[in-house]
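The complex appears here minus one protein chain, its other protein chains still in place.
And now, chain A:
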Amino acid sequence: MAERVYPRLVAARLRGQASYRASFALLCVVSALSQLVELAVILIVFTRVSALGGFSVDEVILMYALAGVAFGIADMVAGQLDELPTYIRTGTFDVLLLRPLSTLAQVMTSDLHLRKVGRTVASAAALVYALAHNDIAWSPLTAPLVVVAPLSGAVIFSAVWVISCAVCFWLVDGQELANSVTYGSGAFTSYPATVYGPWLRRFFAFVVPGAFVAYYPALALLGRPDPLGGHALLGWASPLVAAVTAVVAGLVWRFAVRHYRGTGS
């Protein structure tokens, strides 16, 4: 009897929200707009310059869109982790420990803000635009990459989210720090890695593997070599990087929960 518990938990949350229909539609639009504001920023920058870090406006939009879809999905899957400090403070986390389920999955499914769909949809629209306006090196390899890259990116973002929120088990006020990493890496990935200084670039490319969300996959889609001299295969490495970060995130979470149960609140 394999009952799918987590979809039921999410469905129950959605039913709980269903009573606020009008605000839901509004928030959906707001979420989409907030994503489009970032696009506007890119377009405004390009009224002054013709290239950013060596990339044209359409190429930057491609990266922005890949990152946006990935971030939008991750925000829906892992965004609930932002509530972790509240759960710890109010003792709700103890209740999660009393159930025969994984704590991480319970926190992730403890709520789902469907309005966040707005961001994903807006980004997906931008992706369609970018694919049409760039000279994509279409092949049996690049075509699946259009789907695989944002999904891998979503896993990478989610893993980063888990790792940075796990800080809250040590610092209950660690949310600001966590947000600077999650939302910070979200902003980083929307631009070509070439616009950043070398240290920030290295940090967000390899410590927080943000460059694998949009930058490298976009290079592969465009059939361009990396101006920074990275290997051409890096463009295809996103799923692997995603798998590794997911495993690391799982281990960090386990370690963090063990610490919590060892010290208590």
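We take it that a contact is a pair of C-beta atoms (placed from the backbone, for glycine too) under 8 Å apart; a residue touches a chain by one contact, two chains touch by 3 or more; residues count from 1.
As a convention for this text, contacts and distances are computed from a predicted model.
**Student:** What protein name does the UniProt record of the undisplayed chain give, "Thiolase family protein", "Phosphate-specific transport system accessory protein PhoU", "ATP-binding cassette domain-containing protein" or "tRNA N6-adenosine threonylcarbamoyltransferase"?
**Tutor:** "ATP-binding cassette domain-containing protein"
**Student:** Give the residue, chosen from A:Ser56, A:Thr92, A:Asn134 or A:Thr194, that touches the chain omitted from the document.
**Tutor:** Counting the whole complex, the residue in contact with the absent chain is A:Thr92.
**Student:** Can you list where chain A touches the absent chain?
**Tutor:** Contact residues on chain A toward the absent chain are 1, 3, 5, 8-9, 12, 15-16, 19, 90-92, 94-95, 97-101, 258, 261-264.
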